[in-house]
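Every protein chain except one is present and positioned as in the full complex.
Which chain is which? They are A, B and C, in the order written, and residues in each are numbered from 1.
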Amino acid sequence: MSKEKGARSRRFEGGLAPDAEDVNASIGFDYRLLPHDVAGSIAHAKMLARQGIIPDDDAKSIESGLREVEGLLADGKLEWDPALEDVHMNVEAHLSNRIGDAGRRLHTGRSRNDQVATDLRLYARAGAARLIELVDKLRAALVTLAEQHVDDFLPGYTHLQRAQPVRLAHHLLAYNEMLWRDRGRLADARKRCGESPLGSGALAATTFKLDRESVAAELGFTGVTHNSLDAVGDRDFAVELIAAIALCQVHLSRLGEEIVLWLSQEFRFATLGQSYCSGSSIMPQKVNPDLAELIRGKAGRTIGSWVTLMTVLKGLPMAYNKDLQESQEPLFDAVETLDGSLRVAIGMIENLEFDGAVTRAAVDSGYLVATEVADYLVSKGLPFRSAHDVAGALVRSAIERGVELGELSLADFQSESELFTEEIFEWLDVARAVDRRDIVGGPAKTRILGEIRRIKEDLSSMRDLP
Amino acid sequence: MSKEKGARSRRFEGGLAPDAEDVNASIGFDYRLLPHDVAGSIAHAKMLARQGIIPDDDAKSIESGLREVEGLLADGKLEWDPALEDVHMNVEAHLSNRIGDAGRRLHTGRSRNDQVATDLRLYARAGAARLIELVDKLRAALVTLAEQHVDDFLPGYTHLQRAQPVRLAHHLLAYNEMLWRDRGRLADARKRCGESPLGSGALAATTFKLDRESVAAELGFTGVTHNSLDAVGDRDFAVELIAAIALCQVHLSRLGEEIVLWLSQEFRFATLGQSYCSGSSIMPQKVNPDLAELIRGKAGRTIGSWVTLMTVLKGLPMAYNKDLQESQEPLFDAVETLDGSLRVAIGMIENLEFDGAVTRAAVDSGYLVATEVADYLVSKGLPFRSAHDVAGALVRSAIERGVELGELSLADFQSESELFTEEIFEWLDVARAVDRRDIVGGPAKTRILGEIRRIKEDLSSMRDLP
Amino acid sequence: MSKEKGARSRRFEGGLAPDAEDVNASIGFDYRLLPHDVAGSIAHAKMLARQGIIPDDDAKSIESGLREVEGLLADGKLEWDPALEDVHMNVEAHLSNRIGDAGRRLHTGRSRNDQVATDLRLYARAGAARLIELVDKLRAALVTLAEQHVDDFLPGYTHLQRAQPVRLAHHLLAYNEMLWRDRGRLADARKRCGESPLGSGALAATTFKLDRESVAAELGFTGVTHNSLDAVGDRDFAVELIAAIALCQVHLSRLGEEIVLWLSQEFRFATLGQSYCSGSSIMPQKVNPDLAELIRGKAGRTIGSWVTLMTVLKGLPMAYNKDLQESQEPLFDAVETLDGSLRVAIGMIENLEFDGAVTRAAVDSGYLVATEVADYLVSKGLPFRSAHDVAGALVRSAIERGVELGELSLADFQSESELFTEEIFEWLDVARAVDRRDIVGGPAKTRILGEIRRIKEDLSSMRDLP
Partner (left out) sequence: MSKEKGARSRRFEGGLAPDAEDVNASIGFDYRLLPHDVAGSIAHAKMLARQGIIPDDDAKSIESGLREVEGLLADGKLEWDPALEDVHMNVEAHLSNRIGDAGRRLHTGRSRNDQVATDLRLYARAGAARLIELVDKLRAALVTLAEQHVDDFLPGYTHLQRAQPVRLAHHLLAYNEMLWRDRGRLADARKRCGESPLGSGALAATTFKLDRESVAAELGFTGVTHNSLDAVGDRDFAVELIAAIALCQVHLSRLGEEIVLWLSQEFRFATLGQSYCSGSSIMPQKVNPDLAELIRGKAGRTIGSWVTLMTVLKGLPMAYNKDLQESQEPLFDAVETLDGSLRVAIGMIENLEFDGAVTRAAVDSGYLVATEVADYLVSKGLPFRSAHDVAGALVRSAIERGVELGELSLADFQSESELFTEEIFEWLDVARAVDRRDIVGGPAKTRILGEIRRIKEDLSSMRDLP
């Protein structure tokens, strides 16, 4: 095989037009697949030898030849040839140049179609595993921070209006719930790309008596695919992984938004270590939360990656179509984006310092205990909807007088309902109000401490990925 | 409670501006939640009574009152008031009008925020279950059709170029694989929205001693959520379900594309019953595969729904924000779109008639057995890459002479390689070529029969949804 | 024509399967096109008569029959039959029932394909015109509000960190710029759908000698399309209009975000009239900016609509494909969403009250004049990058001492650079700092007044839409 030919063979007269080569070549991004390509090829070659399809010596040459290629890459000495289109043909050409006919036997019973499907799944599985690890690290960082703020209060918000007081730990642990679901989705995505497509050939399997299961096991798969036409055209695993990534990134965008708010001069709830802030080229006072903004903005990028891939897949007939080349970059970009974002989120959580005095002061202003007034009345027998109305009137009158609810007199309360007694002032105490919310998922101190325990146990239990 | 007030209470002076009311009201779409809202309210009221928070009689009044409201809806007699914003306040107002103070007690220990979160999850769980059922029906229809075409051949394609022959059953079963993965994703999405958010209150749980677990169990949930702030702002379950739906719809888009191709005058592989075709307002001869095109096009719609929801969620601070109202329509639309598309896909598969003579003729033209030539040479010891090159040259020479490979003489073959013997002609027989691909996932007859058995067993085994 | 037939003719044996009819029928949404359909049909019929293709009397019967149908719709008495699929066949059936053979002549030289293309363009043109009008109203509301706040200051932010002081009017007028570009895009989108497709037939024009130009002129088009195959499959006008709408909605999402921030207890920059706020079902004190959140969230919806349509169009072969039916709902939804959002935005701007004392206090804290220090040093000859560094050091030292820059002594300043004199304190005055920024696009008072004049003139000049 002359190096110039690649997949073209003597069926073709010349090479691609230069413009076509530019658009066609994938080596500019699929080089990421090299470690997986090499692993897959070695497993394939060893199996070919076990099955007596190629000589044992050839399999050995292939393995050592591929290790050499891998070494060249590690040393930055591997040269890529775009005329050879992709990582697969580049590796094969390097190999054949090194070991001759043995290299030309590697492709027996295999096609680039099942080869790239295999490489991409290996990439996805490795990526998902790494992301799960980072998700757990971020969860651990959140729990650590929460432990430090069990006794700090901050306003719980709805509509960015102060709503009811909660413990800061409660707020931080809300992110653990999102991340826990993300973890489940990442693991499910990984699980569902557990079947090895190798052996599906170009589209119709192969005439060679391959042992697909042993190759699959060697590569860490949990089984093999069941239909060759489906297997070579299936990119569901990438779609599902990107979807899980995008949702996790959306959760980070919410965290990013909150950090931006907390650091603003209006909130002043927290400060962030300067190693996660940037300056201004012109305004000397600025310490900007660039990283928080970036993890917020990058949600757009992962959403875009999913859209790209889904749109590519829409309406494609069976089995492999070249459009699928466009499935790679969205996958790579999504995995790498979330990887970087999680690392930065961990760093920010570790470098975030809350000012408990400021958050507590925020709780004391804004009528956050108005619901307590309604609940008090319900405890005295008033139907809730009526109690809600009475409390609304009291808030309004307090606002008009420019005072908080606790500054009203008992007479003020009683002017709206005779059910009020001195007891009401006890109900308005923030810590008591919070701790009365002693229910699963609630912000009472005992509940928070229980949650911290539960999450720490969960994080410390060994969990094998499928 | 006066009807005009709804959630506004005496905190407010007047109603919404008319333009604001138009944009704010959700009753135009959230009426779909009524059955779930009623179920949730009844379970909540019964629990309140069990816990001694409201009188038993009130709980009974609430239940019968809500059943009446449900009956009104069924009879088309329920009037919705946009000034009451949503299904929840409309139902509560109807109830209070009917049963007075008992109705005003229903909202004790509950907020619209946890109420709508509960309703939406119940909707999502019911929707996912129905879609899984339809997915299985489509799989069954495909297997039935495949059974009829085990002995028919058609070209397997890559790049829409004829590639290698396969059995038609093999092609049809490829869709079973996609649908099987869809099923898994739908079930995982359903599983992950198994936790009841009821009891999370507006954002900080509630001071009432609710028994969240018993309500959850009564509503068919598998547990309760762990963090109130997260629970009221969480729409992950909708995102994940829509993502699973969109990918399933993309699979249907591929089926739609293939049906469109198969029915074209150029392919003529199949005809479709007229009950799934439309005519032209102007061209009398037209019998158009409108439904196949619609299930293809509707992929766009479900992709758009996911984008809508993800964009809505991006960057929202904790806990509930009104933006979340925009999460409902994408969910409803996605569930209903896939529901209709699956039904139509089932109908089309049941009404599709392939013409085995046409698909067989297609296999015999276009050099689909060229790979056999290469594989033959490999079986004689030539390295694959070199064999591929020889076969390429033979195809080229056959094309130049305007003949198929089987029409070349042995001398023609031998002019390219001395390894050829008369045996080569046996290799070029289509049925043998297909059945030589006797490997897991391959198109050999024994493999196809095995797959049909496997899938039928899978479909017939009882499967409980989480 | 029997009512049951519609476009099916005797080419078909029966009707659609019920499931197929559900998915196929568009009458549930395309009823919106009725006024345009009637207008288009009347113009078509009159032209047919002018050209001698149908009798004059038939054209008159058609016109009066269609006006009757329109009247029925207005009176809520029009019954739609899903078996007739769409608004076009429903109208034609109603017409034929009323006026017999004359009605059956309406479709001469026309197909549903060019008919729906015409209707949709008329809808798009009318929608764009209405939106442009609303955009201008919102711009007018912004200018009115800006005029009231020329002399109020608020912090200009970058990264949501206080950056440099600006006039509030300057901030408000920034939205005029966005809306001005939106206006241009809406007008360009309208301009580019100015060509009438009527006469393109099903795909290959028609054998009848139509006068396309006169029909186009009567319908308010500016010309006719040039290629029948393109015209029936073209939905560019919808894509472009939705893209313009989505970007305008993104601008409203920014305004929504800012209103949410301004109304928060942390900012307290403004209050919003209660007619644009909602209450909480449980927390009596809450006055939530629901409408601001909704115009923020609805950006997602319009982005989703564009994605839906683009994905539908991707990869469609010429000419008309049924997938295009899916182009209608995204268009309708986008137009109606922005319409409602603009109305609400206008209402909110008209009901927004800023507290100038609060915004001014915000300017005085946070080192917003640090850039002035650097600029001062540049005016004394120091290179900017070095001046930036000196100012940074001064800010840091002020923070460490817990004071603002104006509270440092001259000696403090001079300890960092000998270039400082008493003059520096004048530079730190906010009003002077702002008015020194006297450059096109800057926040100096003269510039703001000039901008207000310019925009008011622009708004008052008559502008005809293409």
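The rule is short, and it goes like this: contacts are C-beta pairs under 8 Å (C-beta built on N, C-alpha and C of every residue); 3 or more make two chains touch, one makes a residue touch a chain.
These numbers come from a predicted model, not from an experiment.
Engineer: Which chains here touch the chain that is missing from view?
Structural biologist: Contacts of the omitted chain with visible chains: A, B, C.
Engineer: Which residue, B:41, B:113, B:206 or B:280, contacts the hidden chain when the whole complex is considered?
Structural biologist: Answering carefully, the residue with contact to the hidden chain is B:280.
Engineer: Among C:26, C:90, C:118 or C:200, which residue is in touch with the absent chain?
Structural biologist: The missing chain is touched by C:200.
Engineer: Touch as defined at the start, partner being the missing chain; which of B:139, B:251, B:388 or B:447 qualifies?
Structural biologist: Of these options, the touching residue for the absent chain is B:388.
Engineer: Out of A:32, A:46, A:94 or A:112, which residue would touch the omitted chain in the full complex?
Structural biologist: A:112
Engineer: Among A:293, A:389, A:404 or A:435, single out the residue that touches the unshown chain.
Structural biologist: With A:293, A:389, A:404 or A:435 as choices, the missing chain is touched by A:293.
Engineer: Residues of chain B in contact with the chain that isn't shown?
Structural biologist: 155, 158-164, 260-261, 263-267, 279-290, 293, 307, 310-311, 314-315, 362, 365-368, 370-371, 373-374, 388-392, 394-395
Engineer: Please output the residues of chain A touching the missing chain, sorted low to high.
Structural biologist: On the chain A side, contact with the omitted chain comes from 6-9, 11-17, 19-20, 22-24, 85, 88-89, 107, 110-113, 115, 201-202, 274-291, 293-301, 303-312, 314, 321-326, 329-330, 340-341, 343-344, 346-347.
Engineer: Can you name the residues of chain C that touch the chain not displayed here?
Structural biologist: 1, 5, 9-12, 92, 96, 101-108, 113, 156-160, 163-166, 170-171, 173-178, 181, 184-185, 188, 192, 199-210, 212-213, 224-234, 236, 239-240, 243, 246-247, 250, 253-254, 256-258, 261, 296, 299-300, 303, 306-307, 310-311, 313-322, 371-372, 375, 378, 383-386, 388-393, 395-396, 433-434, 436-437, 439-443, 451, 454
We adopt the following convention: only the chains that are shown with their structure count from here on.
Engineer: Please identify which chain has its centre, taken as the mean of its CA atoms, farthest from the centre of chain B.
Structural biologist: C
Engineer: Give me the C-alpha superposition rotation for chain A onto chain C, in degrees, nearest 5.
Structural biologist: 180
Engineer: Can you pull out the chain pair that has more C-beta pairs in contact than any other?
Structural biologist: A-B
Engineer: Just curious, how far off is chain C from chain A if you go by their C-alpha centres, in Å?
Structural biologist: 33
Engineer: Starting from the mean Cα coordinates of chain A and chain B, work out the distance between those two points in Å.
Structural biologist: Averaging C-alpha atoms per chain gives centres 23 Å apart.
Engineer: Could you list which residues of chain C touch at least two other chains?
Structural biologist: 279-290, 293, 307, 310-311, in rising order.
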